[in-house]
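Note that this complex is displayed minus one protein chain, with the remaining chains in position.
Naming follows writing order (A, B and C), and every chain is counted from residue 1.
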Amino acid sequence: MPKIHQEVVDHMMENDFFSQWLGIEVLEIKEGYSRIKMTVRKEMVNGFGIVHGGIPFSLADSAFAFACNNRNNLSVALDTSINFIKPVHVGDILTAEAIEIHNGRSTGLYHITITNQAEHSVALFKGLCFRTDRKLIGKDGL
Amino acid sequence: MPKIHQEVVDHMMENDFFSQWLGIEVLEIKEGYSRIKMTVRKEMVNGFGIVHGGIPFSLADSAFAFACNNRNNLSVALDTSINFIKPVHVGDILTAEAIEIHNGRSTGLYHITITNQAEHSVALFKGLCFRTDRKLIGKDGL
Amino acid sequence: MPKIHQEVVDHMMENDFFSQWLGIEVLEIKEGYSRIKMTVRKEMVNGFGIVHGGIPFSLADSAFAFACNNRNNLSVALDTSINFIKPVHVGDILTAEAIEIHNGRSTGLYHITITNQAEHSVALFKGLCFRTDRKLIGKDGL
Partner (left out) sequence: MPKIHQEVVDHMMENDFFSQWLGIEVLEIKEGYSRIKMTVRKEMVNGFGIVHGGIPFSLADSAFAFACNNRNNLSVALDTSINFIKPVHVGDILTAEAIEIHNGRSTGLYHITITNQAEHSVALFKGLCFRTDRKLIGKDGL
């Protein structure tokens, strides 16, 4: 069933109203991997006129979820961290790429790099998830 | 100038369109401290029907910003991490309290605890900031 | 069996050759809690003549292990982080106190604060563990 990874993410994205609000577009899905993008809008700025830290975090968290769940094994985030490297501005196009560092039986570890349209890294995210053994789609799915 | 802490946060909040979108209400501001709240709405859920991890993160990140900037010394986030303890649901009322763990010359360290309306902790956030020596308001302010 | 928490830690400490090398002394053990101390020696410095970051980390990691395992449920560290606040010097007496932030079925979250003899915080450690359901001592123990 080679298309399961994409099917799981399609199912997730359909119900993910916050990723929809962010304007997330899914670019590429592979086993344990995702690449997604969004364009920053005016309502995403913080009190300094630059983009709120919650926006790159949320983009990375979606990429993390699409990567760590796409074997159809429901996984929940335990610990995530993000380092902010460059400020993000309104109009920037952000791409997040999630790479699987470790795929364990009970846990998984992922690095997500966020780059802007100039291909500069703006933030680095690390995500650790717990595997529940429940399915997302199909028999016994959510 | 005892009211400077509140004034800085008022100024930040006025321009912080994403905190406004989140529906954040400022409850209490003291030197190096903040307490804020928000109510979770339907457009904040992820693909599992629970609240997207970016929402508690964003709330905590705002509390962090309001605490670490309120001496009118512009500070930027370097590294933040969040542990998710309990799922958050639509309709939940989340309160974030930011406490200063360390106030250094170049950096500051803060713990933010997010609790729901039942006073259960739902997430714990740790934020490290860098102090720029620039002001936010007043002469030489942004 | 009220003494189980202390018994588990006694058993751990007996076999923990690195904690012994560090000179760790156990001060207090309660359910999900530990307090331990050590004195910094000359062979613990780094290339700058201050104490190597691995020393406060190791002390905190031992306090974490003694707190998260002492219900006799074998737990393994998943993700740990440490913030360094003040330099540590040869001769300093460090105390680490581990407090349980969350005791979940599959995971646990702990904060460990390290203070020196002047009662200044020198480092803050956060530890997330995974619970294996195996015992450390008694029937079915290691």
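In this section, a residue touches a chain if its C-beta (ideal position, glycine included) is under 8 Å from a C-beta of that chain, and two chains touch if they have at least 3 such contacts.
Everything numeric here is computed off the predicted structure, so don't read it as measured data.
Trainee: In the whole complex, not just what's shown, which of C:Gln6, C:Thr39, C:Asn83 or C:Ser121 touches the removed chain?
Mentor: The single option touching the absent chain is C:Asn83.
Trainee: Where the complex has a chain not shown, which of B:Asp16, B:Asp61 or B:Asp79 is the residue touching it?
Mentor: Of the listed residues, the one touching the omitted chain is B:Asp79.
Trainee: Specify the residue from the set B:Thr39, B:Thr107 or B:Ser121 that touches the hidden chain.
Mentor: B:Thr107
Trainee: Considering the whole complex, not just the chains shown, which residues of subunit A touch the missing one?
Mentor: With respect to the unshown chain, the touching residues of subunit A are 81, 83, 85, 101-102, 104, 109, 121, 124, 126, 128.
Trainee: When the complex is taken as a whole, what residues of subunit B touch the one chain not shown?
Mentor: Residues in contact with the chain left out: 78-79, 81, 106-107, 128, 130.
Trainee: When the complex is taken as a whole, what residues of subunit C touch the one chain not shown?
Mentor: 11-22, 42-49, 51-55, 57-59, 61-62, 65, 74, 76-84, 136, 142
We take it that only the chains that are shown with their structure count from here on.
Trainee: Averaging over Cα atoms per chain, report the distance between subunit A and subunit C in Å.
Mentor: Their C-alpha centroids are separated by 33 Å.
Trainee: With centres defined as the mean C-alpha position, give me the subunit B-subunit C separation in Å.
Mentor: 30
Trainee: Where in subunit C do residues touch two or more of the other chains?
Mentor: 81, 128
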